[in-house]
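Quick one: structure below, then a few questions.
A single protein chain has been omitted from the complex, and every remaining protein chain is retained in its original position.
Presenting chain A:
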Amino acid sequence: MSDKSPSLSLSSAGLSVRGLRNAHAGPFTVDVPRGECLVVAGMSGAGKSVLLRMIADLDPHQGLVALDGVACADMPAHQWRRRVLYLPAEPGWWSDIVLDHVSDDTATRALLDRLGLRESVLRTPVHRLSTGERQRLALVRGLLRGPCVLLLDEPCSALDDATTRKVEALLRDLKAQGLALVLVSHDQAQADRMADRRRYMTSGRFTEDAA
């Protein structure tokens, strides 16, 4: 359940989180303006993925999440999730045929190229792709939906350094185009390269603001 609290002021452009919580984590309060990247770090099990899932409205929660001043609860859930897109660390696939997930068109091919994926992945069964290829393909699949906010849960965990830099370059371009990013990463160097704002989590709460 999402509660709207009118007394809390919202950032007008970008993602606003106010008192977001459930039984496992929170409360969280943070703003991520469009064009910026919030990096969330913390030990495994600290509740980082729980935070991303609540922002994406995938789990019941209390508190307020808003995009450009419009509360999640005031928007049909499926529209919210298209705008505020969650990319889990292990993406799911409802079909083994890649073309059931993305179309074979110019936009797809351009993204594949930017992320260092061969066009032949479009005709390769999902189960034959490597973990890193699946991670990048999931990013392509999500970006084709045209989100305003990306919630990235360890998006480069299975990638080598060179490929990680390609993903980061694309994410920086998306920021420049006005997307807001929330990036969960254990990679300190990546956090240094990507972060405009930072939060550290312990036991389901933010513990410091290193922005």
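Following the convention adopted for this analysis, contacts are C-beta pairs under 8 Å (C-beta built on N, C-alpha and C of every residue); 3 or more make two chains touch, one makes a residue touch a chain; residues count from 1.
Note that contacts and distances are computed from a predicted model.
K.L.:
According to its UniProt record, what is the protein name of the omitted chain, chosen from "Putative solute:sodium symporter small subunit", "Transcriptional regulator", "ABC transporter permease" or "Mono/diheme cytochrome c family protein"?
P.N.:
"ABC transporter permease"
K.L.:
Touching the left-out chain: which of A:Cys37, A:Leu85 or A:Val121?
P.N.:
From the options A:Cys37, A:Leu85 or A:Val121, the contact with the absent chain belongs to A:Leu85.
K.L.:
Considering the entire assembly, which residues of chain A contact the chain that has been omitted?
P.N.:
Residues 2, 56-60, 77-79, 81-82, 85-88, 90-94, 141-142, 145 of chain A touch the chain that is not shown.
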